[in-house]
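Questions regarding the structure given below will be posed in turn.
Note that one protein chain of the assembly has been removed; the remaining protein chains are unaltered in position.
In order of appearance the chains are A and B, and numbering begins at 1 in each one.
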Amino acid sequence: MSGRQIMTADEIRRATIRLSHEIVEKQAGTDGLVLIGIQRRGVPLARRIAASIAEHEGAALPVGALDITFYRDDLSMVAQQPVVKGTELPTGIDGKTIVLVDDVLYTGRTIRAAMDALVDFGRPQAIRLAVLVDRGHRELPIRADHVGKNVPTSREELVRVHLVEVDGLDEVEIERMVAAPQPEPVA
Amino acid sequence: MTGPAVDLEISRAWLVDPAAGREGPGEIVVRDGVFEAVTWLSGAEADGIGPDGVVIAPGFVDFHVHLREPGNEDAETVATGLAAAAHGGFTTVCAMPNTDPALDEPGVLTQIRAAAAASGSPVELLAHGAVTAGRTGEQLAAIGELADAGVVGFSDDGAPVRSATILRSALAYAGALGLPIVDHAEDASLTGGAEANDGYVATVLGLRGWPTAAEVAAVGRDLAVLADVVRDVPGARLHLTHLSTAGALDLVRAAKAAGLPVTCDVTPHHLGLTDEWLAGARRWAWEAGDDPWSDGALVGPPYDPSLRVNPPLRGRGDAAACLAALLDGTADAVATDHAPHTEVDKAVEFGLASNGISGLETALGILLAAVDAGRLPLLRAIGALTTGPMTLLAGRSRREAAGLVEGTAADLVVFDRSASWAVTPESLASRGKNSPLIGTELRGRVLLTVAGGRIAYEAPDA
Partner (left out) sequence: MSTAIGPDAAAVPSVDDVPESQPIAWRHRHLLDVDRLSTDELDLIMRTTDAMREVLARPIAKVPALRGRAVTILFYEASTRTRVSFEVAAKNLSADVVNIAASTSSVVKGESLIDTVRTVEALGAQMLVMRHSSSGAPYLAADIFSGSVLNGGDGWHAHPTQALLDLYTMRERMPGGSLAGRKVVILGDLLHSRVARSNIWTLTAAGADLWLCGPATLVRGFEAWANRGAAGRRFHLTTSVDEALRDADVVMALRIQRERMAGGLLPSMREYAARYGLTRERLALARPDALVMHPGPMNEGVEIAPDVAAGPQSVITDQVTNGVAVRMAVLYLLAGTRVPS
């Protein structure tokens, strides 16, 4: 990786704990709260937040995983297919307060797709959004309720979140985008 | 409309003259359409002249073409067919009678001769008459009248002579007039709905199998009937066209050894291509392997309808047998079975496509590929296109000689073995663009074809 580090493992840990406190505070407790991570790195983040809440509140929150691949609006633009990772949600999201958890908030399209997906599973009382990094450049009227770190970026930059559960280490880095060669389709 | 008699001098070329049994460096002079001088060079004069450059050969003869006129002029006309012949180096062609109406009486022959004259092409047009009226397999056609009118043989091609009884009568009747029956040997009870050579490729592609036994069984029938007839009618002659199987060629080899009056031809596509082309392979028969799916041979899409032909492209063993039959003389000639079709008849599902390959313009290229691969001597390849088929014409050609003979009208082809040409729909003079070789390059570009002392084809930049 040639990127510049913008969050260390320790900063990620502290941001996660702070997010967990904010979530409980906003709900005034843990009743009716469900954490749902967006595949892929939103899922371990949701688990970490749940573990932190369990530690300081003594409550075990339901955690789910949401794969928004089938809800993306850019199917024809992806040069190679995203590998579908699967959705597993806790039973009964009706009337619950869903906190969507993702690593990076950028254009807002992922969150739009996630909300579309969620409402196919039921009717939550409210949907909130918690992200580790907000890098700006929204293309849809969406904002996060809870943000680990705001990072000013340009569109030519790429924010990469690495998490131990997926990548073997915790860090957030930023790098310049290099256009990748795209495979040509064959018959 | 035919152009003027040509004056021509070509020096320092490679002459191939199967009639003289000879090839080598030489020069020709044609004056007023007649070979004035055919000179063989030797010593220092011959330096630097090899068989890989410009070659001069006698004009080719094709014993089996379909010109589609009258009745299917969208696919080909006499004029476009003769133009295709000239582009392929042919100066004499024999049209099959499966037109609409069929050539089963002299009126149709008169009609196509008029079309040939009107075309202005100097290529010689000969014709086969139908064996049976309307090619229905039931009643003999006007064989005597057609013989008088000048046909070179009789055939129900497109289909076999249906019954052994009719075949026996036809062999006797035509034999008494000194003309052959030209049979398309196929036992139709084995080929109902058949699409591709019965074998590995057809099995994998799910195409209905077309067994080699259908041809072998029909040849067996024909030879048995011939042996029966020839006892009473010594002039009876059988010609088996477009043989495609080792089994049938073995039967002919044995019949010839036994002295039966049988001749046969093989096509360029049956000796050069195999059924693996149907799977998407595009390599010559002598390069074919066991399994195109495992050796990386599949380079194009499968089921190309231009490969649908009757008899079907066979396996490499049968293709090799066709080549071997040419080498040992079992096969007397190469005939193209030039079968042009419209796009409407070919751009359809493989199983629904009309049978046939547009072959006049690619015959030389396929044979030269075999020559280049060391599978066929150049002299034999040219012989199969000249002296071989000339012997089948029963003296009915206007040509005085099959070779490069001084004092005779010039029938010749000049081609450059060092030059390739791209086979494209535009490059084919035939209306039939149904060639599986489209998209490939063939060696041996024809530079000039002279028929009966007149220019039939001249390459634009030659």
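The rule we apply is simple: a residue touches a chain if its C-beta (ideal position, glycine included) is under 8 Å from a C-beta of that chain, and two chains touch if they have at least 3 such contacts.
From a predicted model like this one, the values you see are computed outputs, not experimental measurements.
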Practice task
Pick out which of B:Ser11, B:Thr165, B:Thr203 or B:Thr391 touches the chain that's been left out of the picture.
Solution key: B:Thr203
Practice task
Kindly state which of the options A:Leu61, A:Val101 or A:Ile174 is in contact with the chain not pictured.
Solution key: A:Leu61
Exercise for the section: By the contact definition given up top, give the residues of chain A that touch the hidden chain. Expected result: 39-40, 43-44, 47, 50-51, 54, 60-65, 67, 69-72, 75-76, 78-91, 116-117, 120-122, 165-167, 182-187
Exercise for the section: Extract the touching residues of chain B with respect to the undisplayed chain. Expected result: 195, 198-200, 202-209, 290-291, 293-294, 298, 301-303, 305, 344, 347-352
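As a working rule, only the chains that are shown with their structure count from here on.
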Practice task
Would you kindly tell me how far, in whole Å, the mean C-alpha position of chain B lies from that of chain A?
Solution key: 72
